[in-house]
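Note that one protein chain of the assembly has been removed; the remaining protein chains are unaltered in position.
Labels run A and B following the written order; every chain starts at residue 1.
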Amino acid sequence: MKINRHASVLGAVLAAGALVLSACGSDNNTAGGSTSGAGAPAPTGTAQVDCGGKKALTAEGSTAQKGAMEAFIAAYGQKCQGYQLAYNPTGSGNGVKNFTGGQVDFGGSDSALKKDKGEVDAAAKRCKGNPAWNLPLVFGPVAIVYNNKDAQELTLTGELAAKIFSGAITDWSDPAIAAANGGKALPAKKITVVFRADESGTTDNFQKYLSAAGKGAWTKDAGKKFNGGVGQGAQGSAGVADAVAAGDGAIAYAEWSYAQDKNLAMAKIDSGSGPVELNAQTAGVAIQSAKVKGTGNDLELDLKSLYSSNTPGAYPLVLATYEIVCSKGYDADTAKAVKAFLTVAATDAQGQLQEAGYVPLPNQFQSKLLTAIQAIS
Amino acid sequence: MSDRSSLRRPATTATSGGPRGGGVTDDEQFAEAPIPSPPSQSAAKHGRLGDRVFAGFATGAGVFMVVLIAAIGIFLLIQAIPPLADNKASFLFSRTWNADPADLNFGVLDLLLVTVFSSVFALVIAMPVSLGIALFLTQYAPRRAARPLAYLVDLLAAVPSIIYGLWGLEVLAPALSGFSVWLNENLGWIPIFADGNVSAQIGQTIFVAGIVLAVMLLPIITAVSREVFDRTPTPHLEGAIALGATKWEVIRTTVLPFGRPGYISASMLGLGRALGETIALLIILSTTTQFFGWSLFDGGDTIASKIARASAEFNDPKAAGAYVAAGLVLFALTFVVNAAARAIVAGHKEYE
């Protein structure tokens, strides 16, 4: 009898477990999700979207565009009922790898495909002999955030930033900082540099900026790992923002959205035409001024020109992330869905980007992108 | 008296065990047990086959365990050898860690130092406190209250380490910020309180991580120590009391000497746990670009947190292999510490 009792008790537990584990959960959050948007934001230019093709697209890559992708996916689901895209933010490297490996429909990457690493050729192979295009669809400004009780406002030049983030300037009272801020010296305090501990496209772009705008003050390499040789690392942009919020005297770089969420002070950047603060407009001006390096519909950007530009009113520290797509070579279903998704992303979804810390596409750029998207077949 | 009752108890259970078995396979059982000769022979044969199969399963499970451990060791070694062969730095004595497969240049020394330093710091805090708790629960707390109070301490062990990590980062670090800065400013001449390579104010330091680790060790060390202290032979206690010793003297002269090996062993077990702790340290510790400098206000990475932090880079076998090599060092380290913990109590029959 007692064995039976064991069995029945165990059986009851298993049954209870099965009940919990049986399919009574739901992924459907539309009721909670969309209504909470409180007053649908005005989309910037609704386009004629030809919904159809593959129901569930897949994409993978950059974590920097995760927030934008979430907005795109939500807009896509609204515009094209029943169609979805699963974006796996595993990092740019994985995005490229899985795109060229044919695992996902398109990749998201913080840098364009690199010829010398064989990525261009691998992508062409995946696209059945057609070139892959780099479409810079998501622009996220990077803020230089700081925490200093004594400095309500702070202006940095590219050179100054390069010196701080490489350890050449270690104290807030440094005369070079005073010189860029109207000559008034800050009280002495140690500068604590905080950087991203994990590999990140943000770090890569920030270091590219420092080397382009630093007037030779940045002697280290670019790359996904921080090479400044000073400071302390924090996990993810969230960790960086938390650390800066906690430490008086700290300075760091982080995507705009994190700076906004934590209410961190953001430095103005003086590229030679006066201090410019970070907002959607100043970042937009910088994107307008960026030159396209790619040919035809391949819209690879010349970051060097973007980062070293001294266009008045432009905030140059902008992270450009690409969607890497096949120009041709998709099957008809996939091509149709990819086009529909990207069109929604470049039009309807743009209105929701600023809230997530990204910059909406400037008009001129938007039309270039739409031309490219339409050309996919 | 006690002998008799213990003789009687199994007897009753055995009789109640008979029908219990019979309840399931009635006929077979009935035929088997009471009738001695011919049928029992076939049953015995059947039993022997069952015995052999069952013994085979049991032995197989035992062998499986041995094979499993061997497999873990061999697998990790196989994974670690190619990157170690390509390593440009000395694995054991270099302090830089670069697991880029194109330019392997990694050494485990800095990670090892941070691992040991933070664990030992945690142990230094946890040992006296656990000793106090164990003595309180076994000697001071009223008998009836001791159990629920002990349960409270055990609750500390039920909290997952990721929660400790988040609590350490978001709650404890800001709370200790002022104290850390004060220690650093006033006691900075003591090397362990000197300026570290990360900000003491932000608090993502070995200091905060060590305190969190210490909290996690408390229930582990307490649980084992408590059991040992509880087994102090009553004659010893009574002897000391009869000599007019105060409560503290009783403890000092009987409980502590009796329990010392167990307590030290418990602490070693705790140390083994601390060395391998991953997520709490991953969350709390800030990474650095400078080497570890023997200060509590340093950041850095332990072996375990470094491995976890790099889990995204494992897609390259060589990079993964470098971390596996570090994992082997951790494996060896925890093994030695745990073995020491066992060796300490091995000679003490009175604990059995």
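Basically, a contact is a pair of C-beta atoms (placed from the backbone, for glycine too) under 8 Å apart; a residue touches a chain by one contact, two chains touch by 3 or more.
The rule is simple: contacts and distances are computed from a predicted model.
The listed choices are "Fe-S cluster assembly ATPase SufC", "NADH-quinone oxidoreductase subunit F", "Cytochrome c-type biogenesis protein CcmE" or "Phosphate transport system permease protein PstA"; the UniProt protein name belonging to the chain that is not shown reads "Phosphate transport system permease protein PstA".
Taking every chain of the complex into account, the omitted one touches A, B. Annotation: of B:V108, B:V215 or B:L237, B:V215 touches the absent chain (contact as defined above). The omitted chain makes contact with just one of the residues A:S237, A:T282 or A:N297: A:S237. Remark: the omitted chain is touched by one listed residue; of B:F75, B:W182 or B:W294 this is B:F75. Chain A residues in contact with the hidden partner, per the touch definition given at the top, are 2-3, 5-6, 9-10, 13, 17, 20-21, 23-30, 32-33, 36-37, 67, 70-71, 73-74, 77, 84, 86, 88, 90, 235-239, 241-242, 258, 261-262, 355-356. For chain B, the residues in touch with the chain missing from this view are 6-7, 9-14, 17-18, 20-21, 24, 32-34, 36, 40, 43-44, 46-48, 50-51, 53-55, 57-66, 68-69, 72, 75-76, 78-79, 128-133, 135-137, 139-141, 149, 152-153, 155-156, 158-164, 166-167, 170-171, 215, 218, 222, 244, 246-249, 251, 272, 275-279, 283, 304, 307-308, 311, 314, 317, 320, 323-324, 327, 330-331, 334-335, 337-339, 342.
As a working rule, only the chains that are shown with their structure count from here on.
Chain geometry summary: the mean Cα position of chain A and that of chain B are 41 Å apart.
Those residues of chain B whose C-beta lies close enough to touch chain A in the complex are 19-20, 23-24, 169-170, 173-174, 177, 197-199, 201-204, 282-283, 286-289, 299, 309, 312-313, 315. By the touch rule above, chain A contacts chain B in their complex via residues 1-4, 90-91, 94, 97, 192, 194, 197-199, 226, 228-235, 242-243, 246-250.
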